[in-house]
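Everything on this sheet refers to the single structure shown next.
Only one protein chain is missing; all other protein chains are in place.
After this line comes chain A, so read on.
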């Protein structure tokens, strides 16, 4: 049953040094507030999983929280590079990180397989790609029925998954709207899950626009819920606030330089209390 905690307490309780953590949200509903809380609590040696690392993992990598990254597209969407990720991979700053690189299809299947409790995901993928040469987590198997050669990757089963959503109700049921990415899969694949939300409402089912097919994650499938208003800024929350494309462009300048980045982190994360 979901427990209502402050973001500080939720991260302190469930994100341990050395843990495998998935913070999901496909361009939309990226859990920035939670990511910043992880940085503030100076968590170390994390294995981070995310299809698109985006700015949030660029920040965590630059802050020195990360040992290993599992991902499938590591750019600043529409802008260019993630400079902190690049600096870590190319020059080892603040330290070298290990990367396991996949395709989106494989990661999406791996999250789904994790939610389904399976050890692996099977897909018709990676044909002719050289990614299997550099990632030993990509194998090929033969279909026992047709003999077709198919790709297999281990399922994603994080110690803790963190996602952001629009609303939770008093029972801890969570509503996700808009681009839903792999959030539900991430929550169900993990041992523990933290969901940050824009607001708490009384009862999701009595909302005027509640739909029987809405993407709802029941409270009894979630470990902790924390309110984090604007918790996915500068990405966006459908129905609440738009993506700050201007900040995504500015990030290119901030993240390019180690000193500028460090100062940004100081001002906007370490010294920003629990509200950034």
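In the analysis below, a residue touches a chain if its C-beta (ideal position, glycine included) is under 8 Å from a C-beta of that chain, and two chains touch if they have at least 3 such contacts; residues count from 1.
As a working rule, contacts and distances are computed from a predicted model.
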Name per UniProt, for the chain absent here [options: "Sugar ABC transporter permease", "Cation acetate symporter", "Cysteine-rich domain-containing protein" or "3-oxoadipate:succinyl-CoA transferase subunit B"]: "3-oxoadipate:succinyl-CoA transferase subunit B"
Selected from A:125, A:158, A:172 or A:219 as touching the chain missing from the view: A:125
Which residue of A:8, A:67 or A:86 touches the chain not shown here: A:86
Absent-chain contact - pick from A:20, A:59 or A:103: A:103
Given A:117, A:218 or A:242, the one touching the chain that is not displayed: A:242
Those residues of chain A which, in the complete complex, touch the missing chain: 26-28, 51-52, 71-75, 77-79, 81-82, 85-86, 89-90, 101-106, 108-109, 111-112, 123-131, 134, 148, 178-182, 184-185, 215, 236, 238, 242-246, 248
